[in-house]
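Structure, as structure tokens:
Here the complex is missing a single protein chain, while all its other protein chains stay put.
For chain A:
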Amino acid sequence: MFEVIKDIEIWESFRNGDEDAYSILYREHVGAMYRYGMSLSSLSEYFVFDCIHDVFTEIWAKRATITTPTNIRSYLLKALKNRMQNQILRRESKFLPIKDGEFDELWEDSVSDEMAFFNNYGFSKEELVNKLIAQLPPRQQEALRLRFVEELEYSEVANVMSINRQSAQNLVVRAVEKLRKTFPSLNL
């Protein structure tokens, strides 16, 4: 709770034009924005840098009018995601955009066999789970990252992913089921 209150206070100072508060916000969240941005895009690192830059200059320009978000991290992550998507859409506007989730069916089952194969080659548990998660549909991975690393509550995960809370939980449930199915065969 203390952390949240501090975060909100800093945000309020930033809205009043306090450059130190602005700097603190940046330092506090840029790490999460970077790794989250990098996980969303296979484009170059510089694309993510550009979008982080755009998010922070945008909130500075609009500081007087934007309201204080309930969760600053989820607000910034969502702003970054929107920015990246808009930029990508602008670059690739010739192509029909593919909606989130349309790819999910392509990720069906070959996973377990492959994992058993890797298991025979002495990979560590961390490497195995990492590979397993990497083979999940992207939106399941995204939900896992937002909930278990960025520590956003499910309602915030849903907000960042522009879905409802139940859908966000469902993404994690499906990921968990896949992991449970695979774990026994891997003796984890």
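The working rule: contacts are C-beta pairs under 8 Å (C-beta built on N, C-alpha and C of every residue); 3 or more make two chains touch, one makes a residue touch a chain; residues count from 1.
Criterion: contacts and distances are computed from a predicted model.
Peer 1: With one chain of the assembly withheld, which option in "ABC transporter ATP-binding protein", "Aconitase subunit 1", "FecR family protein" or "Transport permease protein" matches that chain's UniProt protein name?
Peer 2: "FecR family protein"
Peer 1: Could you pull out which residues of chain A are in touch with the chain that's been left out?
Peer 2: 1, 23, 26-27, 30-31, 34-35, 38-39, 49, 52-53, 56-57, 60-62, 125-126, 128-130, 132-133, 144-145, 147-149, 151, 153-154, 169, 172-173, 175-177, 179-180, 183, 188
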